[in-house]
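Take this structure first; my questions come after.
Note that one protein chain of the assembly has been removed; the remaining protein chains are unaltered in position.
Let's turn to chain A:
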Amino acid sequence: MDVYSGWKQPSWMVDSKRMRMTLNLPWLLSALTLLHLTIQAHSLKRGAAQDLKCTTKNMHVWDCTWSASAGVSPGTVKEVCIKDRLNSCHRLESTNIKIAALSPGDHEVTINYLNGFQNKFTLNEKDVSLIPDTPESLNLSADFSTSTLHLRWNDRGSAFPYPSNATWEIKVLQNPSMEPVKLVSFNTTLSGQDIVHHWNWTSDLPLQCAPHSVGIRWYIDHHRFSGYKVWSDWSLLKNISWTPNSETNVFPQDKVILAGSDITFCCVSQTKVLSGQIGRTFCPLIHLYGENVAIRIQNISVSENSGTNVVFTTEDNVYGTVVFAGYPPDVPQKLNCETHDFKEIICSWNPGRPTGLVGPRNTDYTLSESISGKSVAFKRFETLTNESYRLAFQMLPGQEIHNFTLTGRNPLGHAESAIFINITERVVPHVPVSLRVKDINSTVVALSWHLPGNFAKINLLCQVQICKASSEQEVRNATIKGAEGSSYLVAVDKLNPYTLYTFRVRCSTETFWKWSKWSNEKRHLTMEAIPSRGPDTWREWSSDGKNLIIYWKPLPINEANGKILSYNVSCSSNEETQSLSEILDPQHKAEIQLEKNDYIISVVAKNSAGSSPPSKIASMEIPNDDILVEQAVGMGKRIFLSWHPDPNMTCDYVIKWCNSSRSEPCLMDWIKVPSNSTETIIESDQFQPGVRYNFYLYGCTNQGYQLLRSIIGYIEELAPIVAPNFTVEDTSADSILVKWEDIPVEELRGFLRGYLFYFQKGERDTPKTRTFETGHSDIKLKNITDISQKTLRIADLQGKTSYHLVLRAYTHGGLGPEKSMFVVTKENSVGLIIAILIPVAVAVIVGVVTSILCYRKREWIKETFYPDIPNPENCKALQFQKSICEGSSALKTLEMNPCTPNNVEVLESRSIVPKIEDTEIISPVAERPGECSEADPENHVVVSYCPPIIEEEISNPAADEAGGTSQVVYIDVQSMYQPQAKPEEEQGIDPGVVAGYKPQMRLPINSAVEDTTAEDEADKTAGYRPQANVNTWNLVSPDSPRSTDSNSEIVSFGSPCSINSRQFLIPPKDEDSPKSNGGGWSFTNFFQNKPND
């Protein structure tokens, strides 16, 4: 039996889909190949038909074909019989037959030929292919604005058993490549009826950019058909093309797209497109069809308000379009709905992220209320950006519950937000208006205001803010029954009389949601009331004790309760009563002539509302002899006072104070302190630093006031403004007694804490004594803390020495100015005596010893110094001259030559005699006869007497310089050079003018300049001039020990030929010494220890 178990799929169906292909492909290919080979073998052997193929379009009729065997023409077929079917033989003359669908299972098919051949096949439904007819699309249309294709077709479902699943495949082709740009498949169900299907597709590339074609095919899957399901043929392509116009060449036009997405723009052009750009960015061109090009924009950014321009430039034109890239609406945020007046509901929200789209592309909002079914649209305000949007919804009477949905839409999408509210719990009243205030009495006012809105069904909660002028603020709540469009009234009590208040109001509801805004402020002055108490009162007796001065203080505004118009004062005793009426404010003092008896003074303040309770005080004080004066110092403008509690004081304490420098009765002010207090701080703007005040503490008893304490004090201590005035009471050689006076209180400016006394050596004109430098080692300081001490003796001083004395007072506020004085101590008389006696004694001893020696050696002396016949070889003078002449060629002019002795001439001293305070007695020592031709040393014996030099100096440099200070200086000066000293103006006399002989050589004495001048002048002088080089001569002071040394180099002094040896008798000026120390020694100085000297 020939069994066909398989069927080879035609070659043109290779790419078709086989739905029953459950085996894997290699196995299937092997089986088919084997089956084919088997059939071929049978056919060739028996001359049978080959390749029986059966297909069906609708599963009702099978269409089978086969190919005739070799040697058998197709027209020789006689009949085809199917074995297990009635009337199963079909006569035919071709190799094709249509038969009704066979039941599942194998069926034997026999093909009989006219020539007697016979072929047998086994036919099974599984071998039949279901190939539906090619679908025919009814319509293909395009929406060019959205680049969308719309396809319609009929599935012809009535021709198929139902339900059947149909799978469709649609392809979209785009010129020029004709490759599918889109291939999509989807399923439908055949319901036994012809159904028209729709398919839409939006192209990335605008449809205008290129012709588009669409084809469709399908296959059917029925659960009872076990054969092959094969795709139908593709339908004929339907084409869509755009007819270009002259105006628009770039696509898409004015499109709104999501920011960040990709988009393709194309330009339809007949000429070559040179460039394409978006904004200022040029993009690579994609060539499409003909000269048409496109550019692809990826991740496009949010556009400006006017959109993003896309421009294509051709050789002769510029084409463009605008794209708007933005975002769909964000979900409305912070959606809130509330009412101000129960007439409309105001919903506000935040739009969230900006869409980047404006104008017609901006977001439109719609507020819908689901219960009432009403909705309102939001009117676009272009000026709004990110602030809250508001929308008013008219309330329906009686509706409290609202379910709002807010929807925002723009071309890119929509978003919504919902809120469910009870409007009675979302009330924010309007601002209260027409606020008015009306007096009820001095402490109560009525406040009224208007509140627009219908609040009839709820209670209002309102707040009244009360502000006093002193910025004190109070808020009071009031619950009010609501009404419709009504005014509301509340009473505000507990106010102060005659006080300026500022009122304002805001309201909410009892079910609090939000406060309204505050109303405008309303200022109001409450009515006056009588003063709550009498004024603070004090009294003082006049200095003569005949008048009583009554003081009172103005009442503070919170106690005056109105404007005080006048005061009434009365003084009453057992015998009489005196009154002073209508003392107008602001006078706060009255004086009444009274005997010094006990009176009760009463003071009453009056305003327009009435009189205050009287304030009473007794005229007399309770005496107290046990009063100590204490000290106190304050801080800033305040001073702190404390006292011990006194149970006897039952009323209060009074502290009064006054400036201590004022005359009695002195009263600056007073304060009252409760009787249970033991301390207080007194503060007054009148207090000034450095001023002494007297404070008096009074205690109040039933009998009157009693002085308890007296305090002097300063708010702040300052340094004294004057120096203590001091004088020198006594002066000795080693001590000075100083005495000073008190500083007046007004100038002390604080409590005196002591004195500082400085002293040091120094004279008035010495710079270093002008001021005392801190830390100077020579300054001696004495701190006198005993302020009762008024004298000071300074001991251990040096005699005949000038001292600089300074005295300063100090307080805790600092040091006061200084007062200084110069004092010279007296001379030490014992030292003076010793200074005289010791040289005399030494001279006598030396004279006696010399006389004795000369007497005993008189023969030797005579032989040696005064022989009868002098031996020239023994003449020292000649030896000396010889050695000199041999040793120095420069002194050859001094060789012994017969010469005429020079005249003796007295030289002028060019030195200025310094100021010498000592009194010097200078006695030249007698010449020693044995010392031939040596310079005579001059020994000065100085005997000084100096009465104390007193120099008084007040530290006033200007005054010092002006010489205004009285000064007495006792100076006795003698100097051996003084008669020879010449004023400086005389030194300027030209020596050439002097007549007579003059030695032609002058020695330098002072300076090289003068040397030069002198030499120049000498050059002008005619006559003989010794050629000695005087520069080689050393000038030695006569008081120098060297001057007496005969072996020294200065032996030329002794030359009998010296022409000017006298010059060395004049000592050079010691520039560094202000005194004539070089002129001789003072015995006084010798015996004194003067380190400064």
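Please note the rule applied: a contact is a pair of C-beta atoms (placed from the backbone, for glycine too) under 8 Å apart; a residue touches a chain by one contact, two chains touch by 3 or more; residues count from 1.
The criterion applied here is as follows: contacts and distances are computed from a predicted model.
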UniProt protein name of the chain not shown, from "PRELI/MSF1 domain-containing protein", "Cirhin", "Cardiotrophin-1" or "glutathione transferase": "Cardiotrophin-1"
Selected residue (touches chain absent from view) among A:V318, A:I401 or A:A446: A:V318
Residue among A:E93, A:D143, A:D204 or A:D254 that touches the chain left out of view: A:D254
Option from A:E93, A:D143 or A:E304 whose C-beta touches the chain left out: A:E304
Hidden partner chain, residues of chain A it touches: 247-248, 250, 253-254, 277, 279-280, 303-311, 316-318, 320-322, 358-360, 382-383
